[in-house]
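Excerpt of the complex: some chains, original placement.
Each chain carries a letter (A and B) given by its place in the written order, and its residues are counted from 1.
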Amino acid sequence: MLKVFICGGSGYTGGELLRILSNHPEVIVTGVTSERSAGKSVKDLFPSLYKYSNLVYEPLRIEKILTKADLFFMALPHGESQKAVDFFFKHGKKVIDLSADYRLRDAKIYEKWYKVPHRFHATLKKAVYGLPEIYRNKIKKAKLIANPGCYPTGAILGLLPVLKNNLINISFIVIDSKSGISGAGRKADVSVSYCEVNEGFKAYAVGTHRHTPEIEQELSLLYGRDITVNFTPHLLPVDRGILTTIYAPIAKKVTVNEIVKMYKEAYKREPFVKVLEYGIYPNIKNIRGTNFCEIGLKVNERTNTLIVITSIDNLVKGASGQAVHNMNIMMGFGEKTALETLALFP
Amino acid sequence: MLKVFICGGSGYTGGELLRILSNHPEVIVTGVTSERSAGKSVKDLFPSLYKYSNLVYEPLRIEKILTKADLFFMALPHGESQKAVDFFFKHGKKVIDLSADYRLRDAKIYEKWYKVPHRFHATLKKAVYGLPEIYRNKIKKAKLIANPGCYPTGAILGLLPVLKNNLINISFIVIDSKSGISGAGRKADVSVSYCEVNEGFKAYAVGTHRHTPEIEQELSLLYGRDITVNFTPHLLPVDRGILTTIYAPIAKKVTVNEIVKMYKEAYKREPFVKVLEYGIYPNIKNIRGTNFCEIGLKVNERTNTLIVITSIDNLVKGASGQAVHNMNIMMGFGEKTALETLALFP
């Protein structure tokens, strides 16, 4: 049994790691940290996670917990993860970091967007961006995974096939995303309180969201040239789910069938990407609680535009499910282990 | 007192007309039709509209009701409105048609998108597109108003100032809209049932929605040249509200201040358009139940893109409120009469 530890286990992504790992036959969770809830049991914070009735939150003392596990999931806020990741990594532990701290290869870009210094450049260089659909082979050998952001996951998977195939004009890419409220985290803040959010809908951080450089980094690497995008996130009055609608001018003559085939081909071996039949569009409700990314396609011939729509569960494929997927790949477990449940509908 | 009649009063836009008109000191509703609910009272279908306890639905018999009113609101389904509109119009009545039947100036385009013939070309020519922010002077003298569609209202108001000022490159305009479920109408259909919609989110009619030619018609008229747009509607799990996020490449050197000023200038005399301070974005919750359109602006300098976000209540500014606004203009009433209530929050 692989011993794993969760640093930062009182928020939604931490809870989701616990939920998913409860189904994993080869993993045991040996501990979980929370500063604010130290001393409380997991069940106090998550009555639904009754299987962890013996697990009690402890403060994050990196030296103390070092020997308690072989793999550390880090679900700390951005900035707070850097040092602990570096510590576990340097002591030979496997680390999967769900924060943004090791996602951007260029520390300067990180510092510009996140407004905190990056103090572990050497470790940063060792991090592998944990999007299995691109980096599976590197993940297999990795010691440190920078688990992708929720928005980037849906955006990158939507554009991967056409960027690889040089099919779109990259000069004007629009990525319009809509996310459920759990993406904002579990926090005491009027702005996420029920009455402020319910029956509402709005955009936020227009053109300035921190996931922008992460999206651009990966799209640029796929394409081989710098790509800049218009990325607008919106807040959707649902618990979970991100739907991303992507628009890009088509650069070449291409038929609908060729595009559909290109997507199906690109993902044919991927266990968690489903390319829908042409004319069928994703609904976040159909993949809620699962690790799937669904992709719907439209070629708008009137405007010569490719429209790609992707849906993921922000807490699963956009965070904890992808983290477990990465663990499965790193450890040589079956990739789908603990990630096969069907969505609850309705 | 102006006598008005509502043809098609059992759906959400019909109910909304009744709600708004109940506050109008210069109007009396003399009748309301519904085929399916003929014989029932308004209160049976809308317990909240208790002030209409004496009003009973009757079937639409155009000859019979002709003399009962001076102005007819038509809230019938598309295609079913054509003939009745023509009849009332030819008999000298004022008509405000909330269907799409008289919105598209070119009957061929109507027939292509709506798949029904238009049989009243002469009357079509007399129709004025009822967007007061563009056509106020024509509305004043009009006998027949084609009340704009909900999506077009938010889209056109978002682009009017920059098209008039020739500020954007029209080659790649993206209009990404998200609408509450009431936009689908009041109907017995599994697809709008609570459990299918709640906690879900999806796009529909991607690139093929019938409001596309209406948006393009009005943008093209504003710009003086044909404009084609990418328009994608999505279904939002809320009762009311449309948020539209518009992306267009900026064509000229321009500062943020100049753009904000351009919008404020364009709408400075408009009672129902609010241009928000730069950096503030609309939320559909803030204008729920009102006739306002709120506009938020973002100049993305990294991508040289203008992002305009508009919000309206699809049943008010997107339908019945705008219809009453048009009536107020046609009749010389105060424009804001019956349209001044503040949004319910939360």
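We adopt the following convention: a contact is a pair of C-beta atoms (placed from the backbone, for glycine too) under 8 Å apart; a residue touches a chain by one contact, two chains touch by 3 or more.
No experiment lies behind these values; they were computed from the predicted model shown.
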item: Full count of same-sequence chains in the assembly - 2 placed in this view; value: 4
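The definition used in the following text is that only the chains that are shown with their structure count from here on.
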item: Gap in Å, rounded to a whole number, between the CA centres of chain B and chain A; value: 39
item: Parts of chain B lying in touch with chain A, wherever the complex brings them together; value: 172, 174, 176, 178, 195-196, 198-204, 206-207, 228-230, 232, 234, 236-241, 243, 245, 247, 249, 281-286, 288, 296, 298, 300, 302-303, 305, 307, 309, 311, 346
